[in-house]
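The complex appears here minus one protein chain, its other protein chains still in place.
Moving on, here comes chain A:
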Amino acid sequence: MRNLLNFLLKYNHWFLFVLLEVISLTLLFRFNNYQGSAFFTSANYLAGIVYEASSQVTRYFDLTEVNKDLTARNVELEIEVERLSQALEQYTQDTTGVANLRKEALKDYVLYDARVVNNSITHPNNFITIDKGEADGIRPEMGVVCGNGVVGIVYLTGKHHAIVLPVLNSKSSISCKIKRTSYFGFLKWEGGSSQYAYVKDMPRHSEFSLGDTIVTSGHSAVFPAGIPVGTVDDMEDSHDGLSYLLKVKLFTDFARLNNVRVLGSFNGTEQAQLEDSIHSMQP
């Protein structure tokens, strides 16, 4: 007994070492599927404050670039508006028609503006922190977009901050389709460059050509149909040879993300419940 006690006393630093390592590794491995662990991430209140203060300073640095982007986007949109209103004029002379059409498209969604306060693009699993949280109406599973295209899906929410699972995370999977022909697959990122991702499970008989635009499919309530994702850059066979794998150049520049919009859906829960009930019915 005395020897055992001596042994324990002599090597007690080993026990502390093992204890601390176990705590750390438990945190590390449980974070990936443990939704409640928002405390140990930057959705935490204190970390949120520090990041917000730092982004107050740093967000001015790339205003020139943001401005240039916005101007380009503005011009694009103006041309689009011009073209659409001309097309619309041919179909209807009724001026209330335009207003109704716009209401129809965003009828099911409410938009929240948010600012990115922390962002990474080089890890195998990246996360984005935004400065809006539960108190502002943000809930997990909401879609996030920016001016250029799709960004990701809200993962964890704190009171005033939320963590977004962007396309640049191996767990992210977003349903999307080829705009021209409507064949659909899902968008995955496999590490490497932050400008490219892959569309998987594209059927072998699908028609597309390099340079085609990829948009969200609207099959889930997270994103409405037609939000731009990227353009087809390259194609290859999938590993099992049953489908195509499309390399997509993303429209969103994740390295320079600043202002984003969160899409809250009115009908999402109903659709999710329906789909869940189907999955639980199957053996």
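Everything below uses one rule, namely that a contact is a pair of C-beta atoms (placed from the backbone, for glycine too) under 8 Å apart; a residue touches a chain by one contact, two chains touch by 3 or more; residues count from 1.
The rule we apply is simple: contacts and distances are computed from a predicted model.
Peer 1: Not counting the visible chains, the remaining one has a UniProt entry; which protein name from "Rod shape-determining protein MreD", "ATP synthase subunit b", "YeeE/YedE family protein" or "Phosphotriesterase" does it give?
Peer 2: "Rod shape-determining protein MreD"
Peer 1: Using the document's definition of touch, tell me which of A:F31, A:Y112 or A:F186 contacts the absent chain.
Peer 2: A:F31
Peer 1: Among A:H13, A:H205 or A:H239, which residue is in touch with the absent chain?
Peer 2: A:H13
Peer 1: What residue numbers in chain A mark contact with the hidden partner chain?
Peer 2: 12-13, 16-17, 20-21, 23-29, 31, 37, 40-42, 44, 47, 50-51, 54, 118, 120, 122-124, 127, 129, 163, 191
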